[in-house]
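Okay, structure first, notes after.
Note that one protein chain of the assembly has been removed; the remaining protein chains are unaltered in position.
So, subunit A:
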Amino acid sequence: MQAGITFVIPIGVYHMYKSLYFYVGSGKPSENNSASSQTAAPPDKENAAEPEPQQLRPDAVITGNLAYDLKLIKAAIGQNSDVNFREFVVRGFQARAVLMYVNGMQDEEQINKQVMQPLMMMDKQEGRGELLPDRLSCEYVKENLLPLAQISEAKDMKDLQESVLFGYTALLIDGMPHALYVGLPNGANRAITEPTSEALLRGPRLGFTEVLSENTSMLRRQGLNKNLEMKTYEVGNLMKKKLVIAYINNIVNQDLLQDVTERICKIDMDYIAESGYVEQLIEDNYLSPFQQTQNTERPDRVISALLEGRIAILLDGTPFALIVPVTFSMLLQSPEDYYERWLPGSLLRLMRFGASFMALMAPALYISFISFHPGLIPTELAISIILTRAGVPFPSVIEVMILEISIEILREAGIRLPKPIGPAMGIVGGLIIGDAAVQAGIVSPFLVIVVAVTAISSFSIPMYSAGITLRILRFAGMIFAAVLGMFGTILFFLLICIHLTKLKSFGVPYVTPFSPIRLGDWKDLYLRAPLSLMRRRPEMLKTQIKKRRGK
C-alpha cells in the first residue's frame, strides 16, 4: 500500500508540473510557432494601422499638395486635442507650410529660432548672390535653410502620423513631396539621479533614467570602444517600444548573441511596460524561484558585465537594464567589491555568502534543533533556550511562522510608506511589537534574535530580487524542517542544489563556477582576487578574447 502511494504521488506531481509548465508557457511563443513570428517588426506595422483603416490608405504617400495632405493628416490624427498645426508662409518662396507637433513635446525655443525664423525671415535678397531655385526641394531645405543637426525625412504618411503623435515635430511645405522631422520628441524627463536600489559608498553616482537614448549614451560614455555595439529592436504589438541589445562585438560569444536575439524577436505582447516583462518572456525556466536575468540601474555594472562577455538589454521607459546570462554567484556580488581593494572586497563577499546561507537556513535550523534535536547543540545553550521557551504555548514551527510572517508584512508595508513615516513604523513594528510579543509569551526572546538576524542577513544581499527568492525559499525550508527535522533540512538543501544544477540561464549552467568546476573562475567567486591576477574573462561565457590584458 505504501509502495503504491510512493508510486502514485510523484507521477501526479510530475504531471502537474508538466501541465503547469505548459499552461504557463502557453502565453509564450514556443519553438513550434517560432516560424510565424520570426521578426517582430513587420506584423507590428499592420496591427498598429488597424484602428484607422478607413481614413487613410496604408501605403499613402505624401503628395506634395499641402491642402490634400493636411486634410488627410487631420482626418487621421486631427481629432486629438493636443495635436497642433501651425500654418505659415515660407517667405522667400511664398509657399505655404505647416508645422505639426504635440503639445508639450516640442522644443519651443529651438523650433522658433532654427525653424520658423529662417523660413519666415528669409528674403530672396539675402541669398548673397546665390541663385535660388524656383521651387523648394527637400534637399535644398535641408542643406540651405534649416540649421539643425537632427533632421530626417518621413517615409510615408503612416510613419509621419505616428511620429507626430510620438512627439516629433514635422514640417510640411507646399509643393515638396516630403515631410521633415525638425524636432525630436522632448517630453518631460526625470533628472539623472543616484541609483536608489543599488546605492554604493564608493563608485559612480550615475544611474540609468527612463530615456533610452540617455541610457545608451551613458554606456557609450563609460569609455572609448568602437566594438561596443547596440542594436535596436521594436517590441510590443499595440504600443511599440524601443529595446536595445548592447554587447561588445569582439568579446561576446556569437551563439549566445544569436540566442538572445532570437528570444527577443519572439516576444509577442501588446505592451512591454518594464524590463521585468522582457525578463519574464525570455527566461529559460519560468517556474523556477530563481531569477535568470540580472537587473541593474548602474551603467558601470552593465559595462563590466559586457566586458566579461555578457549581453545587456535596455528598454525604453525604465531605468532597469537586464544582464544575461546570469549565474548564481553574480547575485551576491556588488560592484564595490571591485572598487575597494581586494582584501576588503573578498571579506565582504565571503560575508555575503554566509549571510545568504543564514537568510535561507537559519529559521529551518532553529526549528529542527529546537523541535527535534536539542541534544545536538551545547547543553547549556539548549537549557537556556528551553527555559526561555517555557511559557510559549506554540510548537516552534508556529512560533517561527508568526514572527517571520509579521516581519515580512512589516517589510512590505515599509516599502510603500512615505519617507517620514517609515522610521516610525520600524519602531512600532520592530521594537514595540517584538518586545511586547516576548513579554506576552507568544514568542521566545531567542527566536527574536534568530528572526532578526535572518532579516538583517537578507538585507545584505545586494540584489533585491535575489533577496525575494531567498525569502520564499526560507518558508519552504521551514516547512521541511517542521516535518522531518534535520533530515528534512538536508533534503531541502539537496533539492535546492539539484534545482540550481538543472537550471540554466541562456545555456550557461546557473551554478557554473561550482559545478561544472571552472577553477579559473573561482578567483572571482568567494574571493575577489587582486586585479592583477584576474587575467582572463570568465571561462563559462566562452568569449572570443580570453585575456583581459594586453600582454
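Assume a residue touches a chain if its C-beta (ideal position, glycine included) is under 8 Å from a C-beta of that chain, and two chains touch if they have at least 3 such contacts; residues count from 1.
Note that in this section contacts and distances are computed from a predicted model.
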"Dipeptide ABC transporter ATP-binding protein", "Germination protein BB", "Cytidylate kinase-like family protein" or "Heme exporter protein C" - which is the UniProt name of the missing chain: "Germination protein BB"
Candidates A:D107, A:E214, A:E229 or A:D259 - the one touching the absent chain: A:D259
Those residues of subunit A which, in the complete complex, touch the missing chain: 2-7, 9-11, 14, 253, 255-256, 259, 372-373, 376-378, 484-488, 490-491, 493-495, 497-498, 501-502, 506-509, 511, 514-517, 542
